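Only one protein chain is missing; all other protein chains are in place.
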Amino acid sequence: MASSIVSVVRRVSLMRNPQSLYHFQFEIVNSRSFKRWVAPTLKIMKHRRKKAGPEPLRHRSVWLNWNYTAELYAFGRRLNETFRDETLRTALIHPSYLEQEEKQRQDLGVPSQAVSLKLEHNSGLVASGESLMNTYIKQYIRQAFPKVPEEGICEIWEYLVSVDVLSHVATHIGLSDIILCADFPPEKITLAKSLKAIIGALEFDQSKERAEYFIQDFVITQLSDKCIFDLWDIPNPMAVLQNILEKEGKDPAEPRLLWQAGSNTILALYYVGIYSNRKFLGKAPGETLAIAEEMAARDALSRIFGLTENHKPLPFGKQGRQLIINNNENNSSLSNWMLSKSI
Amino acid sequence: MNRPISTYKRVQQWAVFGRLWFLFDAKWQNPFDSAEKIAKYLAGKHKPIYHPLSDVGDHVVVINTKDIALPNKEWRYRMYYHHTGFAGGSSWTSAWELHNKDQTKVLWKAVYKACGGSLLRHNMMERLHLFPDDKIPQELMENISDHMKQLRPVPKALHEYTEEEIKNFPKVFEWPEDYVLN
């Protein structure tokens, strides 16, 4: 008796109150049977959806259930940060929004002196946030990878502060709903700027340290699943390696074939090792000899610079909080780079 | 530069799933035992990344199939059945007769059986290359990366020892001078 009347509504079957079972005894809707009307209905609905085209994109504030003040408060508390209301509002207002508002008022014929917009845009905060982010990220990466030349540090930094990464972080923090800008959906550059403005606001409201921790937790963590050496595009790794060895006074790098399989097939595999005076530097596989040699040179460089796959994990969380940045100088550039100096 | 897959991971993937070419010397080997080992390599079961649907089998080049050694009376009494499909088309061929006609067939059939009955069998057999002697085309020779170890020791016949070796081989005892060796 009870089995035919079990509800098929999602997730309601848990914690069913035994008394309420009697309430359903005569409701045919909740029977577990093959409903002949479901498939045709869904087909018609799909056809109608296709005909009408996709649902137009609307900003979240268009619906009734929206409270901007509550959203701002929740945004701060979600990230475990306390913002002052004015700073946060300023940080989220873009110049384009103010221009748009001015234009609307002009169109409506409202004189600008009578009801002036007492709002400021976030350019100042964007600038301060950007400069803090740039310096801190570089300091952090230099601390984490002391052996990497300055060019490498710059490339890693460039990836982290790129518009793609910052906009990705901004959307997934919840910024895309609360920023005020003229463009909808918000462009990547707008989102990136908003994130920088938030960092600036944090520095302004609280302290530089808290802003730095924010950068560490949200921006630098984007490195944790990346192959870091690959972010640095070295066009001719063999030449770079030879250069370094020459400066050290060591023998030039000698590529040697270690293993090969199926050289006459399309699935050929070559394993090349790089040696300097019989001392092993690096090895890598490849589809052709040229690729294997290049990859082996890259492998040798990654070992020298300490950017291998099994490098020490980046300090985050508790370790990240205990990190003390004690150097403000750049790492040596590639042309001056010496193995003995960096150790 | 952010790529969908890093350059290092790409070549690593290529290497992990690389197909090797093994050389197996069938001289003095039992074809049925060897077939088990060859089928294992053709399937890819010697690899920790094995999965039947992943196509991780290697190539096996077998040489000297004319010198295989069947146990006991198998040469005479192992029969291979064949039916042409037409009436009166059934035939039973013994191993020595088959070997005379085609010196790779005995080992081929043994490996075919050892591969099992799955749909992957024909794919595996495509990767088996059999040669009656040790003459292999140069293209295949260049592909080979390693040997498959033999399963039986190759016995050394008396005529393969040099006279000096025979003379100097340590003797446990010496025949008396007037003993007649026949």
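Order of writing sets the labels: A and B. Residues in every chain begin at 1.
In this section, a contact is a pair of C-beta atoms (placed from the backbone, for glycine too) under 8 Å apart; a residue touches a chain by one contact, two chains touch by 3 or more.
By definition in this document, contacts and distances are computed from a predicted model.
Protein name for the hidden chain, per its UniProt entry and selected from "tRNA (guanine(10)-N(2))-methyltransferase", "Large ribosomal subunit protein mL43", "Eukaryotic translation initiation factor eIF-2" or "Proteasome assembly chaperone 2": "Large ribosomal subunit protein mL43". Here the missing chain is touched by one residue of A:96, A:131 or A:222, and it is A:222. Contact with the omitted chain, checked across A:119, A:257, A:325 or A:338, is made by A:257. Of the listed residues A:127, A:173 or A:289, the one in contact with the hidden chain in the full complex is A:173. As for the chain not pictured, it touches chain A at residues 9-12, 15, 17, 20, 23, 64-67, 70-71, 73-75, 77-80, 168-169, 171-174, 216-218, 220-222, 224-225, 257-261, 269, 271, 273, 285, 309-310, 313, 316-317, 320.
Counting over the whole complex, chain B has residues 12, 15-16, 18, 20, 23-25, 47-49, 63, 134, 141, 144-154, 162, 164-165, 167-170, 172 touching the chain that is not drawn.
Throughout what follows, only the chains that are shown with their structure count from here on.
Rounded to whole angstrom units, the spacing between the C-alpha centres of chain A and chain B is 54. On the side of chain A, the complex with chain B involves touching residues 155, 159, 162, 164, 226-227, 229-233, 259-265, 267, 269, 271, 284-287, 291-292, 295, 298-299, 302, 309. Listed in rising order, the residues of chain B touching chain A in the complex are 1-3, 6-9, 11-12, 14-15, 18-21, 59, 139-140, 142-143, 145.
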